[in-house]
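Note that one protein chain is taken out, while the other chains of the complex remain in position.
Presenting chain A:
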Amino acid sequence: MGESRGGGCCPPMDLMRSETMQLVQLIVPMESAHLTVSYLGDLGLVQFKDLNSEKSPFQRTYAAQIKRCGEMARKIRFFKDQMSKAGVIPKELLEKESDIDLDDVEVKLGELEAELVEINANNDKLQRSYNELMEYKLVLQKAGEFFSSAHRSATAQQREIESEDSQQAGDDLLESPLLQEEKSIDSSKQVKLGFLTGLVPREKSMVFERILFRATRGNIFIRQTVIEEPVIDPSSGEKAEKNVFVVFYSGERAKSKILKICEAFGANRYPFSEDLGKQAQMITEVSGRLSELKTTIDAGLGHRDILLQTIGDKFELWNLKVRKEKAIYHTLNMLSLDVTKKCLVAEGWSPVFASNEIQDALQRAAFDSNSQVGSIFQVLRTKESPPTYFRTNKFTSAIQEIVDAYGVAKYQEANPGVFTIVTFPFLFAVMFGDWGHGICILLATMYLILREKKLSSQKLGDIMEMAFGGRYVILMMSLFSIYTGLIYNEFFSIPYPLFAPSAYDCRDASCSEATTIGLIKVRDTYPFGLDPVWHGTRSELPFLNSLKMKMSILLGVSQMNLGIIMSYFNARFFKSSVNIWFQFIPQMIFLNSLFGYLSVLIIIKWCTGSQADLYHVMIYMFLSPTDELGENQLFPHQKTVQLVLLFLALVSVPCMLLPKPFILKKQHEARHQGQSYAPLDETDESLHVETTGGSHGHEEFEFSEIFVHQLIHTIEFVLGAVSNTASYLRLWALSLAHSELSSVFYEKVLLLAWGYNNVLILILGIMVFIFATVGVLLVMETLSAFLHALRLHWVEFQNKFYEGDGYKFAPFTFIFTANEDE
């Protein structure tokens, strides 16, 4: 914990500086260690330091437990996979489920996994047999057709032959119709013909035929029939196009060759008998077995679904438990084992305000685990820099994330987030100003906010996630946009005289010079915002550009001054008077004597209506400051004032650069008075109270490094004063772009469609107008203005005071993100 710094100057403000953090040491007896870590995880306010960082993951105490948890997590992933394949959705986790024991869970998971694996294996086997039988059935049908058609043609021919030659014993020939040429065959010479039937994939069928032909030297006869629908292949489980084939061969050698070729092609063979009776018998048998198998498979699937349902009921509970246990064991691995092996020592950062809660949790854990000894809670002193912790609610957390995206604040330095909550939406609105568009965005974000509870538990897509997370920022942006829209007097680019009639009118009753010289101001200034007469006039752009540019400069100088004042608060808090006298004051003088003076001149010019040329004034203030101002004089004694300011600005630059390094050097020497030698390592003071990695007493001080650092800082500030001020002109540029786009869409789409007096074209025009407004203005312009407002904050505002090199407080907690998986 750092020594008690400032804080006495101004009353403390939430969110302005990080919560005070302290390094605590907990000494926990072994038996209550697990429960202690679990309760501290529920509390979520301790960031544990890894005391075993030199050890590899396998050398740590609880490596076995983590392996166990890993195994269980694997089983849970397997279940999730199976459930999603079967379309079972796990039950939602209720808020308070009763606590369950990890060993029970392990046993249950093991049992269920074995059962599920067995069911799956059985299912696969059954499915395979089913597919084979289906194929067999197809073979029986097709080959049967083929044989019977051949038989029919044979009988037809037989009758022909018989009519010619009636003495033939034609019965044998009916059996082998393809051998009709061999009418009189010597039985000894009769060759034994065999045949094979089966299925071959269609894409391989031609190659199959050709190879069979070549392998058997053309001594086979093959017939193929196409199967119309694709068939499920038993080995691969996917549908494939197949053909039924019948191969007739003679001789054993040919048979073995054909068998091998069939295997190579993955052609499944099925037995087939020529006998018609047997064929019919086989078909009925196969059909019977098929329907049996179907019922068995369905029963198996039903059983599996029931199993998955039971798993689904408890799934989320088990999942959460396993992840919690894994996190607890990882944390336990970070604690170091005391010499006596009876207790564990933990070190961690926690906020000071949480001390009581932590001690409470320790006591409860000791009580619940029935341990003899309670845990010890001790605060350590250290020179290490603590993590930064801001307590944010749902409103401020979005802005704090935006600020943290640039850099996490150093411990206890001023948080720009405080002012960013207001100035960021404000600068966005300056660039967006249109109260019609503002209302649209307000409606959209009100929907998100009113549906907060429901949407926060759902899983949204990436873009919706970001929009939902920033809903309060967008709400502020829309409110400010409505305000600036009223000031710019733009409602989808149409101005309205809402507050009073316009201040301008014709010079005379005939209005003859309205288009040449213009109107004149007859009434009081329009009370709120821009006069509605300007829209559509020829001198609108020169007037608006001048107004908006000057407004940007004024807003920019104000924000930069605020930044420098924040650095003053930092200097006061950290009690660094050198920063006040030799950084804050010269910076204020430099910025304000140049750009503050420019702002004052702008205001004076507006108030007096003088025609002085401010460019000329500013440039010649530098080039020839002693010249007479003539018609550029805005107030008496202006020349003297300018000379004084110029002198102050020039003097403040070396003031920023030179004194600070020398003063720091003197301070460093005063601190280490008389220490000519580097001190020895503190041997007898090295109690284990002193933290690991603590800094040694003698700090490094390199004068040249400090001087160069200060030089860079000074140059950055001086040059940055000009470039940052110019950078604020983007407020003008984007606001001009927005109003011009909006004006174009209105005039060139809506008014054009209106002019045709045709309902269809009007509807088309309205559709195009809506799409263009939503797509370009509400989405693209919003993103663009968001980005530029962000840049103005990150660079121009924050580089005046923000260091941002801290690290964020990451407590051990059980709030897992939805997609965090191991």
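Rule of thumb we're sticking to: contacts are C-beta pairs under 8 Å (C-beta built on N, C-alpha and C of every residue); 3 or more make two chains touch, one makes a residue touch a chain; residues count from 1.
Assume contacts and distances are computed from a predicted model.
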{"item": "The complex's invisible chain, by UniProt name, from \"NADH-ubiquinone oxidoreductase chain 2\", \"Sodium/hydrogen exchanger\", \"V-type proton ATPase subunit e1\" or \"Trafficking protein particle complex subunit 3-like protein\"", "value": "\"V-type proton ATPase subunit e1\""}
{"item": "Residue of A:Glu228, A:Asp524 or A:Glu700 touching the missing chain in the full complex", "value": "A:Asp524"}
{"item": "Residue, one of A:Ser350, A:Thr423, A:Ser493 or A:Ser739, that touches the chain absent here", "value": "A:Thr423"}
{"item": "Candidates A:Ile227, A:Ala503 or A:Val617 - the one touching the absent chain", "value": "A:Ala503"}
{"item": "Per the touch definition above, residue among A:Lys550, A:Lys660, A:Arg730 or A:His793 touching the missing chain", "value": "A:Lys550"}
{"item": "Candidates A:Asp14, A:Glu160, A:Asp360 or A:Asp508 - the one touching the absent chain", "value": "A:Asp14"}
{"item": "Interface with the undisplayed chain - residues on chain A", "value": "11-16, 418-419, 421-423, 426, 430, 483-484, 487, 503-504, 514-521, 524-531, 533-534, 536-540, 542-543, 546-547, 550-551, 554-555, 558, 603, 606-609, 611"}
